[in-house]
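With one protein chain removed, the remaining protein chains of the complex are shown where they sit.
All chains are identified by letter, namely A, B and C, in their written order; residue positions are counted from 1 within each chain.
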């Protein structure tokens, strides 16, 4: 007997096509006001990004990971969250972090190399930047599990990249989520590259969404440059999550910038590929839709841009005016109470 | 646009049913002689197992992991290997190890708590027992990769359990194999339990075979108590492996004994479940087939049993006659050359 | 330590079990996760019966994945739970190490106190039970060298209960290593009521004048035995460190300033083991009191042998006695 035991399939979702034409049958129930807010958040994310890249080049900041091109993969999902839901980002989700409520000056302080930028202001429910790739997916499972145990209506949206899907942590996280039916939504941001490794060499799987199958989870691939699709997929996944069904959502998007400010993508990737994706810009796409729909005009467009720039330059001012940390701050947060040895070391440092 | 992107399916293979009735259309090309050899190896594995369990109870050995019930999941696959292929076992594959060529006295020496039992005699190509669950799958990938680089026709058959599929190492190994198209065959021995955790709580996936989908690998589930199915699936997978297509084979079988001699399965599992599986005994099943086919009679059956017992009691004698290791042997194999500090420590031990 | 009145003679396994049960009764955020900790009660039965009392929501047998056990525990702790995570054997802690090193140890510091990780990572530890490879390791130094973690190792049933309760209540991540050869080695009167033993405080188990022995876990008893055998010739002070990080430097320095000599005993390999740190602390803080070099009696710098030869490996009474004698005669 040789028979098929199980069939599986992976779906793809796109709502706004590359020309900004909307498949109305799939359009999520978003008011014009919602759409505007999402647009504004996307522009704000981009301006934040551009500003930080500039400041980094001027030597006012350390390493920074640009999100350019991934605005729809961040804003759609973050917009779908309620205040009770958690956001567990990697290091590239500045757009999502800002929308979730972390002030831009705090994020800036982080990229300026200061721990206080990771001190997410209470009660904003998102974890600090996670640098070790993929490790945060397990925290996301733990946080979701705790929420479930307490019977809270709170889900966890975590982000990781295509590269992260190769890590053991990712695997163990998805498996735990499946077994404990935790309220998790795992965003996999397939931006084509993990530093210099193209997606095609990251795994032999046809899609990253199908990794969900290995754990009995829901899996779907969405157009990551389509903010309606990312919003809609996450909204749907959150509903499943509250009922204990975790999901994997692969967002197909593109990292328009170098990996970080320390990287030079020209070493390893074809500029034509970048050009191709420039035409798929997520903000342009939404703009086309909004113009066609009549909820956008030049004046509004400019105002959004200006407001974003203003808000960010104020944030930068605020951030750069922050007092230096005291040397004691090096020692103060290692444990709840400072052990003798740390007190002695602090004294030595000050002597 | 919401559309199906990809479809996947997982097949199931059984050749000999529970009554020993063979699906001739699927029967692998095995001569009667082959079948007898496989039967003999299965009986030998079982007698080895029974003997070691007895010796362990008598205090002549340390912890031992019984393979009872899993003979077909070990002998079919090992029988499919050529001398150039590698075997990478966990701690429960004594049957496969013996068939691959490790003398029973060597294996016994290992379970008697002596490193020399892990010194697989050259040129037998199998790795020592791997205790840290799942870690060996990565060695299997490295070994296969090396063989491929050198252009050798050599594949690697590795074993791990249902529990091991939850480990990050397993995930990373399968992914590497997919990306580098290494000649690997990953046996996943789903024996229902990982110590006290039932398969149903190990993962929410419907099958373990479908984990292959996450890596673009071939995946199939086979009846692990059917030695024709396990042989056939591995033989086929080896052919794929030589051409750079790795496979995952889930063998559905059952751990008839306690997890190890340190475990008491009565604490956590229903004796009825064990009874159910007793009826699916892989040796009985093959025996039924062989009687029906006329290649088995009482005399042969007894002879096989007696030969096995004799061979093992000789092995035990040989093993127990082995000279004690010298204390210097503690220090001799840490590095190729013994560093000063180890020389001093050896002297201290002897002083 | 406020010792309550009613006591019972129990093994270390029972004492740990009692500590877990009482903390779970008291604090609904305490939960247990790990391989086989549920119905099976753990391979050493430390969590025996807890599944029946608290249910599968709070006593959770996890899939076989140590990275996940630690990583999920971090998330649970961040979101208000107090997870007590078990790693089945210390030899399988390395896959949990990254999460402990990169996150548990650093989350409070990283977030300037916004997020904290009040978890316990328990594991049976050390050798002497004739176990398989990877089942007799002593990895305390890896955790001690990681700022942000606390490391605790009990030496008896009474110690185990009080220290585990403190570890669970501690606001920071605690690695709690349980000497498996003491699990059932002896019984001791243990107060039935809950009590705590403060973390970071050593215990002078035996007073003496001529030499200090620093030990912990299973090596404490072996050291005491060596000290007792020498009682007519050498006055040995024996200190149980209990908490290895942060270690009680004051107690160590005080003792060595009095005795002028010290021997450190541990099972882990000598090279870069915690014995080295202790020797250095003494060097730095009690140099002028030293009448002889501080010595270490430790595991050899080799992999731990399989059961048949493990007796060659671990410090034993003879080796300790010899070192004490040599040091005093120096």
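The criterion applied here is as follows: contacts are C-beta pairs under 8 Å (C-beta built on N, C-alpha and C of every residue); 3 or more make two chains touch, one makes a residue touch a chain.
This structure is a prediction, so every number in the text was calculated from the model and none was measured.
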Chain not shown, its touching partners among those shown: A, B, C
Contact partner of the left-out chain, one of B:26, B:334 or B:349: B:334
Full-complex contact with the absent chain, from C:101, C:115, C:183 or C:216: C:101
Sites on chain B contacted by the missing partner chain, in the whole complex: 86, 115-116, 118-122, 127-128, 132, 135, 138-147, 149-150, 168-169, 172-173, 175-176, 179-180, 329, 333-336, 339-341
Hidden partner chain, residues of chain A it touches: 62-63, 91, 110, 112-115, 129, 131-134, 163-164, 166-169, 194-197, 201-203, 262-263, 267-268, 325, 327, 329-331, 334, 341-342, 345, 349
Missing-chain contacts mapped onto chain C: 67, 91, 94-95, 97-98, 101-102, 105-106, 109-110, 133-134, 141-142, 144-148, 245, 268-269, 271-277, 279-280, 283-284, 287, 290, 292-296, 300-303
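One rule holds for everything that comes next: only the chains that are shown with their structure count from here on.
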From chain C, the most remote chain by mean C-alpha position: A
Separation of chain A from chain C, taking each centre as the mean of its C-alpha atoms, in whole Å: 40
Rounded Å distance between chain A and chain B, as computed from the means of their C-alpha atoms: 43
For chain B paired with chain C, centre-to-centre distance based on mean C-alpha positions, whole Å: 36
Sites on chain A at which at least two other chains make contact: 168-169, 172, 175, 179
Residues of chain C engaged with two or more neighbouring chains: 62-63, 65, 67-68, 95
